[in-house]
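Apart from one protein chain that is not included, each protein chain of the complex appears where it belongs.
A and B label the chains in the order they appear, each numbered from 1.
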Amino acid sequence: MFLKTITFAGAFALLGSSAIADCGISGGNVSILSNDFPAIQAVTAEAAKCAGNGVKVEANLTKDHKDIMVAALTANPSQYSSVIVSNSTLVTLMNDGLVRSLDDLVAEHGAGLNKSQLITVNGKVMAVAFMANAQHLFTRTDMLDKAGVSNIPGTYEEVIAAAEAIRSAGLMEYPVALNTKAGWNLGEEFVNMYMGTGADLFKAGTAEVSVNNDHGVATLNMLKSLVGYSNPDFLTYDSNATQAEWEAGNLALATMWGSRGSAVLDGEGSVDGVSSNTTLSAAPKWGNGARPASTLWWDGIGISTNVSDEDAEATFIALMNGISSDMVKANNDAAVWLVEGYKPSPASAGVSETAANGAAPYPMLPFMGTLHGALGGEISDFLQGAESAEQALADVEAAYTTAAKEKGFLK
Amino acid sequence: MSNIAHRRSPLLNIIIWGLVLIWIIAASFPFFWTLWGSLKVQGDFFSKADWTNAITGVRTQIETGGAFTGNGYFGAWVTKSFWEAAINTGIIVFSVVVISLTLGTLGGYALARSGKRYAFYLLMLALIFRAMPHITLVSGYLLPFFEWNLWGHLPTAIIVMVAINQPFTLWMLHSFFLNIPKDLDESAMVDGCTRFQAFRHVIIPVMWPGVVTTGLFSFLLAYNDFTVTATLLSQSNQTMVPKIASFLGTTQTEGNVMFAVAAVVSATAPLFVLILFFQRQIVSGLTAGAVKG
Partner (left out) sequence: MKNRNFFWFILPSLITMLLFIALPIVSVVVQSLHIEHEAVLNEVENCGPFGCKKELIINVDETKRLKLEKPLGEFNGFKTYTNRNHLAFEEIKLAWSQSESITQFISTSLNLPFYRALAFTLTYTFVVTPFVLFFGFLIALGVNSLPKQMKGPTIFVSLLPMIVTPLIGSLILFWMIDAQGIIGSILQRIFDDPNLSLKASPTLTWIMLMVYGVWHSSPFAFIVFYAGLQTVPSDTIEAAMIDGATRWERTKYVVLPHLMPLTIFILLIQLMDNFRVFEPIVGFSAQANATSLSWIIYNDISNNEDQFFGSAGATSVLTIIGISVLLIPVLIRTWREFNRKVV
């Protein structure tokens, strides 16, 4: 990882000097706003190589990109010509019409793209995806063996049984972890689990939430049974914490992001025997559900509405260069790339299987973020045993309805 | 006061010194722990297995071959160009302190010398201003700043921090000027000085202790600020605190976390020097100011 960091930094350092990779851009300003993690660092570093010859490439990679995104793109001309978007952020930008249709640019410069990379809304390409992500199961096979569990669990009921076996064998007191930090992470776990029931989060064709039902109660109860095998600190567990716990050998079964796969498998920072015994597999199903209890995410390129066509074109070309097959070959394990030339590795097995088993994509609904926020804030009381599942769901419904009215989604 | 201490009973002194000792340990331990840990690898300092690893440095031995490593510092300063952020912080802090104090001394002096009702109302208004949560203020700036192309530049962040800091500066300096006898400047004015000349020639020479103290608090505010700098500055103009946060990133990459730890320690070093340097002024400044509520 350290070496990789040096290469990224090196690529950025070249920004100032003239490392001219001929990308075929005649001129323009490229400025990219995005989240901050290794795969995106690789993409922007590669795109930055197009700088020179009258082309300026800048990138702002920050954890807080969501806070400034809307304001930055509302200004005309907008501060950034591109935002690296995901299922959820693309919708936020589209709600205000801040990203443009990419039909023309894709037709002209997108020859190497897979059809599946194109995110189309109402027939118009609004973003070009380059990587996929999903939460799925990480298993310590040595622990399962010791506890006498023969198969990697395929359902959450089996996960609980395996956890019980590990606990009663005296191997670990808290073998399970999910990203259950109160807030966004916990909301995501609820959405994942609820998706496993096959039910919809909203009443069809409306913005009215419909989680306050039997599916919702079952979902909460399943989450509660799982966190029963989780460290009592579970409400502070974000993905950095779960990864650290995993690498310290404190966990045997965990639901973590696929993007953590290569970091877990590379052995760096792990206690001996953890990496070599870690298996990544599809997100489990549960109950009578037919699809894995997980949501599929993609990250992709969106281009601002409020920039000149010249800048938009320059940006698109630079980012096409950023997600080229060469970049993917050089950073094969940094993500589950959707780009031509990607070689599946053990680190991507979990995401691929989850997708193959038919997991649902994270809903691209205008009011999804509002529900996500309400879920993350209101269900922790239930998991701590302070209120009933029905009360928690009623709270979610009330919090969502109030917030959705403010946003104009509900009357 | 010191002679009074000597007359205390030995028992009372022991109790008080014991309390001071406990306080010193509580105040400094986390810092020294960080300083020590910054010379280890992540697997030791942030060990999930056994915290004593941070002391023994087991993984540091395995990964680097020595008991201590400077990788964190090298990574932060050389690889990740932390010095750029340090320069930006220097510019911002210097400007904020100078501008805050200039505006604050003028305003604070006026408030202290005016007996009018409106001076009191202004002070109250300043308090209400100070009550506003920064995060709401900052998010309110975003759209106009983007529209007018002011976003991302150092001067924008500087002026915003000056403004946010004004209420506190005004209050503190106002109380301080109250303690400078009125006769001083008024007799100068009787001698034919204008108000500004009196301020310039009589007040400025005696106001330094209070200004230095207020300056120290402005300095800390600008130096430690995260909300304003993280939201209003572009990546190329980033200051130290947001830069440290960016080492952690969304996904904490193995190794980068130690850059952050090393950077935290580095960022504290200038404060050490500053406090040692200004220690006497802080105390004498507050003494003279004897900030009145």
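Note that a residue touches a chain if its C-beta (ideal position, glycine included) is under 8 Å from a C-beta of that chain, and two chains touch if they have at least 3 such contacts.
Quick caveat, the model's predicted, so the values are computed rather than measured.
Displayed chains that the missing chain touches over the full complex: A, B (touch as defined at the top).
Touch with the chain omitted from the figure is made, among B:76, B:92 or B:170, by B:170. Here the missing chain is touched by one residue of B:78, B:124 or B:204, and it is B:124. Contact with the undisplayed chain is limited, among B:62, B:132 or B:190, to B:132.
Listed residues A:120, A:155, A:225 or A:332: the one in touch with the omitted chain is A:120. Contacts to the hidden chain, counted on chain B, fall at residues 1-5, 8, 13, 16-17, 19-20, 23-24, 26-28, 30-31, 33-34, 45-51, 54, 102-104, 106-107, 109-111, 113-116, 119-120, 122-124, 126-133, 135-137, 139-141, 159-160, 162-164, 166-168, 170, 175, 178, 195-196, 199, 220, 224, 226, 241, 244-245, 248, 260-261, 264, 267-268, 271-272, 275-276, 279, 282-287, 289-293. Annotation for chain A: contacts to the undisplayed chain at residues 64, 66-67, 70, 87-89, 91-92, 94-97, 116-123, 129, 132, 181-184, 205, 207, 231-233, 235-236, 238, 248, 296, 298, 338, 355, 359-361, 363-366, 368-370, 372-373, 376-377, 380-381, 384, 387, 391, 395, 398-399, 401-403, 405-409, 411.
The rule we apply is simple: only the chains that are shown with their structure count from here on.
Partner chain B is touched in their complex by these residues of chain A: 1-2, 5-6, 9, 35-38, 58-64, 67-68, 71-72, 74-76, 78-79, 239-240, 243-245, 247-250, 259-260, 263, 268-269, 271. For chain B in complex with chain A, the residues that touch the partner chain are 42-43, 46-49, 71, 75, 79-81, 139, 142-143, 146-147, 149, 151-152, 230-231, 234-236, 242, 245-246, 248-256.
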